[in-house]
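Shown here: the complex without one of its protein chains, the others still in place.
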Amino acid sequence: MNVLACIKRVPNTGAKIVLTDDNQRIDTSNLGFTMSPHEECAVEEAIQQVETHGGSTHVLTLGPEEATEQLRTGLAMRADEATLLETDGEEWGPRETASAIATAIRDLPEDDAEFDLLLFGNESADMANYQVGVRVATELDLPCVTGIKSLEVEDGVATAKREIGGGEEVYEIDLPAVVSVKEGINEPRYASMRAKMQARRQEVGRLEPDRTEAPGTFEKTRLEAPEADDSDAMVLGEGTDAVPEIVELLESEIEVL
Amino acid sequence: MILGFVEHESGVPEETSLEMLTMARELATDEEAVLCAVVFGDEGAALKDELGPYGIEEIHHVTHDRLEGYAPEGWGESVAQLVSDLGASTVAAAGTDRGHEVLAHAGATLDAPMATNCVDVTGAGESYEVRRDRWGGSLVEHARLEGETKLVTAAEHEYPIEEAASTTEPTVNEFTPSLEDAHLRVRVERVETADEEGIPLGEARVVVGGGRGVGGPEDYDKLEELADLLGGTVGASRAAINEGWRPHDDQIGLTGAQISPDIYIACGISGAVQHMVGCKGADKILAINTDSEAAIVQKADYAVIGDLHEVVPELTDAIREVT
Partner (left out) sequence: MSDSDFPSSADTVIIGTGIVGNSLTYHLAEQGRDDILLMDKGPLPDPGGSTGHASNFLMPVEHSKEMTHLTRRSIEQYDDMDTFTNSGGIEVARTDERMDELERRVQSAKSWGEAGRLLTVEEIEEMVPYVNTDIIKGGFYSEGAGTCDPLRAGEVMRARADDAMEGGLTLSPNTEVIDLHVENGAIQAVETDRGTVEAGEVVIAAGLWSPKIAEMAGAEIPLTPAVHQMVSVGPISFFEDYEGEISFPVVRDMDTQMYERQHGNDLEVGSYQHRPILWDVEDIPSIDEAPLSPTQPPLTDDAFEQSMADALEIVPELLDDPEAGIRHEIDGLLSVTPDGMPLLGPIQDVEGLWSCAAVWIKEAPAIGEAVAQWMTRGWSDIDLHGSDVNRFYEYGTSRKFVENRAHEGFQKIYGIVHPAEQWQSSRPLRTSPFYDRQDALGARFFEAAGWERPQWFESNEDLLERYDDDLEGLKRPNEWDSRWWSPIILAEHLHMRDNVAMVGDMGFGKFDFVGSDVVDYMERMAVGRTDVDVGKTVYTPILAENGGFVSDLTIARLGPEHYRVITGGAAAGGDRAWFGDHIGTDEDVTLIDRSESLCTLGVWGPDARAVVDSVVEEDVSHESFPPYTAQELTIGEVDCWAMRLSYVGERGWEIYTSMGQGQRLWDIIAEAGEEYDIRPVGMGVYGTTGRMEKGYRLHGHELELEYTPAEAGLTFHGVKDANFIGKEAYAEALEEDNAATLCTLSVDDHTSSDGERRFMLGNEPVLNEDGDVIVDEEGRESYVTSAGTGPSVGKHLLMAYLPPEYADEGQGLHVEYMGEQYPVTVDVVGSEPLFDPENERIRS
């Protein structure tokens, strides 16, 4: 089984996010980068599926040259191959991104073995557009389901589950298919030191995608960092006097009783 | 026309959909457009009375003999066809899993732009000014959304549920889309109830954590008892692990489990960075600590200043009485 996991390079931010002076992007001068959390699970899922069923795992991203760092993280998790759709670092919208990925997928893998499973994160940490996976599936005419927290593959059929209040919706999808996964579907592994070291020396494939024009636009004008709520905790009380308040909290606010 | 995708449970609209209607109605008012709803499911027609107070003039009830239950592509395709049929300028949905999914499919089919998790949408015609959440709400993006058809989702719990100035009498129009096999290949086959036994830390809805303040391995029993009652799991800080009070696997933090419960009850934990990284996914944090200046108290949503050895057993008793 050949599995593709699509990931995105995003800044690893703290509680407070600082913007550049022109309010166009996050000031990343002192930040590290990571892949979005859902995508980390997508990579892990890809690797686990291949560990179970055999085959090969491919990680792909669209982004600047620096995004090879995240591809190497994928390789260090023991993905087999990696491809960078190299851009000039500008923020690409979901439709352009989906179109570029779909085009690339048609050309990958090189030996014509098609991807059986194309995994995406449900939404990226930075843009949260919730649509790249769906749009790729539409372009490639593949079945697609999003928001998945459990995935099993047997005889060419994927059983995928999505959490709903009090239970799970179960989908059964013929492969090949596109699945967008959510954090919680698995525990992404930490790369071993040896794998990390080897990944640094591994080759990363590169393609230069075309940026396609689409009708209608969705265009950022600026970003704004709202005042953070750094107010202190609400003190429910002191000592055992607070017990009734805690019960009330668990009952009405959190609804776990 | 502004078309709102209304989710409902047996004919009762979801709160998030009603929130979305507040957004949609503002748009409809601004551009003097008709506000309509698209609904799926057998009980869809029953929404007639429910949606009147929110100013819906037409309910488009999608029915198809092969559309039993939720089918993301089938629903998305249906919405797309309806939009084309009606010439709707905007489709709005709640920023839920289903809302995002259906609109994403519709948007892909229509090749239309989509703005998610909006907190404010203004404008008329083919151009909207949008403000929407990014980075999980840490940032707000100001953007322009332009197109013949525009798709927007409303961030959950950002819009109030508000009734319209005057109640309407919506008409119910049945709409039968033309669907192919490909639109029905993904569907909910069944619904299973969740199994809540023996939940690993990373997946628990409730986590009770104990730090050095617990004082020793035996006092974790108190935390276990509380966690059991709440259907949760017990974790520990690195300090407690280092003392040998709990097994290594129980560690919450940078080098242990990353948790994301609805509530994390942190007992006798000071809130070292290494620990806080592990519980930043928690929806709410309740700190029980003797020191009101402890970092965890600063970072928590709720705090009880007191000794966990007194508070936790009494809390356990109180919960037993309630449940």
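Per-chain residue numbering starts at 1, and chain names A and B are given in the order in which the chains are listed.
As a convention for this text, a residue touches a chain if its C-beta (ideal position, glycine included) is under 8 Å from a C-beta of that chain, and two chains touch if they have at least 3 such contacts.
Not measured: the values here are computed from a predicted model.
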{"item": "Hidden-chain contact residue, picked from the options B:L86, B:V119, B:I161 or B:L254", "value": "B:L254"}
{"item": "Among A:T20, A:T52, A:S192 or A:T212, residue touching the chain not depicted", "value": "A:S192"}
{"item": "Residue touching the undisplayed chain, where the options are B:D65, B:E293 or B:E321", "value": "B:E293"}
{"item": "Option from A:G14, A:G156 or A:P226 whose C-beta touches the chain left out", "value": "A:G14"}
{"item": "Absent chain, residues of chain A that touch it", "value": "12-18, 29-33, 69, 72, 189-194, 196-197, 200, 228, 230"}
{"item": "Those residues of chain B which, in the complete complex, touch the missing chain", "value": "212, 238-239, 241-244, 248-249, 251, 254-256, 270-274, 277, 291, 293-295, 298-299"}
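We take it that only the chains that are shown with their structure count from here on.
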{"item": "Distance between the centres, which are taken as Cα means, of chain B and chain A, whole angstrom", "value": "18"}
{"item": "Touch list for chain A against partner chain B, complex", "value": "13, 17, 19, 26, 93-95, 98, 123, 125-131, 134-135, 137-139, 141, 143-147, 161-164, 166-174, 177, 183-184, 187, 214-226, 228, 232-240, 242-247, 249-251, 253-257"}
{"item": "Chain B residues within the chain A interface of the complex", "value": "70, 72-73, 76, 97, 100-101, 103-105, 107-109, 111-117, 131, 133-136, 138-150, 153, 182, 185-194, 200, 202-203, 205-206, 230-232, 260, 262-263, 281, 283-287, 292, 297-307, 310-311, 314-315, 318-319, 322-323"}
